[in-house]
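Input: one structure, supplied below.
Excluded from the complex is one protein chain; the other protein chains are retained at their positions.
Letters A, B and C mark the chains in the order given here, with residues in each chain numbered from 1 onward.
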Amino acid sequence: MSSELKWNSTEMMTIAASRILQNEMICFVGIGIPSTAAILAKSMHAPELFLVYESGTVNTNPQKLPLSIGDGELANRALSVVGMPEIFNYWLQPGRIDMGFLGAAQIDKFANINTTIIGSDYKNPKVRLPGAGGAPEISGACKEVVVILKHSPRAFVEKIDFITSLGFGSGPGSRKAAGLIGGGPSAVITDLGVLKPDPESCELTLVQIHPGVTVEEVKENTSWDLKVASSVTVTGEPTQVELEKVRLLVASSRN
Amino acid sequence: MSSELKWNSTEMMTIAASRILQNEMICFVGIGIPSTAAILAKSMHAPELFLVYESGTVNTNPQKLPLSIGDGELANRALSVVGMPEIFNYWLQPGRIDMGFLGAAQIDKFANINTTIIGSDYKNPKVRLPGAGGAPEISGACKEVVVILKHSPRAFVEKIDFITSLGFGSGPGSRKAAGLIGGGPSAVITDLGVLKPDPESCELTLVQIHPGVTVEEVKENTSWDLKVASSVTVTGEPTQVELEKVRLLVASSRN
Amino acid sequence: MSLAEAISLHVQDGDTVALEGFTHLIPFAAGQEIIRQKKKDLTAIRLTPDLIYDQMIGAGCIAKLIFSWGGNPGVGSLHRLRDALSNSWPRALEIEEHTHAGMTNRYVAGASGLPFSVLRGYDGTDLLSNTENIAQIKSPFGDEVLLAVAALNPDVTIIHAQQADRKNNVMSWGILGSSKEAVFAAKKVIITVEEIVDEFKPHHNSVIFPEKLITALAVSPRGAWPSYASGYYERDNEQYIAWDEVSKERESFNQWLEAEVFSKGEK
Partner (left out) sequence: MSLAEAISLHVQDGDTVALEGFTHLIPFAAGQEIIRQKKKDLTAIRLTPDLIYDQMIGAGCIAKLIFSWGGNPGVGSLHRLRDALSNSWPRALEIEEHTHAGMTNRYVAGASGLPFSVLRGYDGTDLLSNTENIAQIKSPFGDEVLLAVAALNPDVTIIHAQQADRKNNVMSWGILGSSKEAVFAAKKVIITVEEIVDEFKPHHNSVIFPEKLITALAVSPRGAWPSYASGYYERDNEQYIAWDEVSKERESFNQWLEAEVFSKGEK
């Protein structure tokens, strides 16, 4: 990334994610960059964005970044706080959530996600990751899912070590065969650009690069032979307001 | 019943039912005489009786007779009010309730209960009764069940027209075969006396008569050949305090 | 939106409707508006039909009743229900009969987006051989056999609640029965409320229905009368007692219908 940019790549990724959120969407949010993006969107173009966290906070309106998925800030500023059975069974499972945000340690070309282990032996992994949390059912039931992670050859791999959350499986038809009711990943937003599944093949395709990033750079950071759309757009530069708000939010979590 | 008694038979039945309730029991109560009996017991010998109503009121302490199973009096005087899934699934179903009170339109010698129809054709009954409500699962899951109804040949029948709630089915082993976890009916309290299931055969047996009632009278009001215990006790007469309280309660429901 | 508009727009002839509220917050105003608009061929779901469905049955709105306890609570029978069952007056009425636990779990399944719920219920009863939408199911973790009840997903669930805020969120407290599940299970939701408030005050055991769940909201003061609304008014038990007389004969019922429903506008 060129050094003259007035933002860092995490800020760009967060802002790109926030822009994808539309007003009045019901959005299932995780901690970290998804929260930052959602709070940013609510303070900008999507004030009526309806945020649900797996901890049970319904229509919450946090003003600072939550430190954990069950932060007091989320509960105090929620329309209501309900138990996890209600969140998972009544809100998520029936397909009531428009968009779910997920992170990933590894992702493959069909947007299948691994957050469980690195290594080939489940019983004896090289690295033990946190595991599934709410992700498999978020990936399964939301109308669409947006995945946010940094681009690197270690993360964007030909074959993930463990399918924690199904994206498009091995291609068209896999989700249906597995019994999933949701639409699956609609975008993968990284610090370099945006990938979207090809409508026919479901394979992730580079459709957008962030300012200062080259297509070549994205391909170098992807372990498989990344498909590139016939016309790749460039993400609009972060506005001064977006940058200020993101920085304020990130600073708020350090207090 | 002899006319010189200072109480009527409904009062006697209610008082007999209240005496069976023990302090600290968790009791699942229905409307009408079960409520009167429970409220009476709480005001007498069982102040810590823990009353649960199917409408969702947990540990309620009504001071007047509820007009319906979901009366405001029950909600306002409850420790908490919860939804019916919690009542049926978390309180009743796992066997947490010590005693359930049931009424009946018909009952047979194995304390099976009908509150659904009179007549042999379900699709075209002679009389349509209210139906099951919570009774089948109350009968199924409570540690014990007490049935309260007035004695008459039309109510105490050889064969009930519809099994709404299983008592002892066709005798020992029936409950287990049907998959019920609760102990089943431990007593049937009527305006004439008290019947209890024989420990061996499960058949209802007259063990107690109310003051002024004869064994013969009970047998005449029972359609089957009622078994009578070798020694039949006589219910202690209602005390002045019991009678006053019952009458106050009944009067309270008319306001 | 007015209640009349809400019913007109969102309740169609032939719909499956659930007017819930367990003895408390029974949506009488909405039920009577359904009568006033002469909706017909409804499949009507409710644990306790109560007076509200007795009225709708007598008015000929309901083709099928799915329920678990059909009496006039604390008073006696529902005469219009009985007349419909025995004499098909004013039209034939089909019934599907469950237990409270079964109905509650049918709503739970519907709310959960599942085809069924599992419970210990109906065991040893004659309901097993006379009722649809129940089936035995074996545990995959042992030999236990339990009961499955099919999900209920009403086309429209209608409830009455105490308050809405300025953003159309609704708060209810007191006895809620299976209302929450009936709301989550429905394809469309109509809620009537006592009033609009600026802010919800905390209550023990309150439930908030976010506006996202609500298709139409109408203010209908005393909309649960003659049942009650905790914090607003008590049950008008005289009405429940009087209903026994009113509903006993077709003529007196029809007079009531004319005088109390058709001659009156939306409450």
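One rule holds for everything that comes next: a contact is a pair of C-beta atoms (placed from the backbone, for glycine too) under 8 Å apart; a residue touches a chain by one contact, two chains touch by 3 or more.
Note that the structure is a prediction, hence the values are computed from the model and not measured.
Trainee: I'm checking contacts with the chain that's been left out. Which of C:Ala4, C:Val75 or C:Val118 qualifies?
Mentor: Touching the chain that is not displayed is residue C:Val118.
Trainee: List the subunit A residues touching the unshown chain?
Mentor: 31-32, 54-57, 67-72, 74-76, 80-85, 88-89, 92-93, 116, 122, 128-137, 140-141, 162-166, 169, 174-175, 178-181, 253
Trainee: Could you please point out the subunit B residues that touch the chain left off the display?
Mentor: 26, 50, 58-59, 79-80, 89-90, 93-96, 141, 181
Trainee: Which positions on subunit C touch the chain that was left off?
Mentor: 112-120, 133, 135-137, 139-142, 144, 146, 148, 150, 200-206, 208
The working rule: only the chains that are shown with their structure count from here on.
Trainee: With chain centres defined as mean CA positions, report which chain is farthest from subunit C.
Mentor: When every chain centre is compared against subunit C, the largest gap points to A.
Trainee: Using the average of all C-alpha atoms in each chain as its centre, how far is it in Å between subunit A and subunit C?
Mentor: Between these chains, centre-to-centre, one finds 41 Å.
Trainee: Between subunit A and subunit B, what distance separates the C-alpha centroids? Give it in angstrom.
Mentor: 58
Trainee: Could you put a whole-Å number on the gap between the CA centroids of subunit B and subunit C?
Mentor: 28
Trainee: Please output the residue numbers of subunit B that touch at least 2 other chains, ranges allowed.
Mentor: Residues of subunit B touching two or more partner chains: there are none.
Trainee: Touching two or more other chains, which residues of subunit C qualify?
Mentor: Expected reply: 207.
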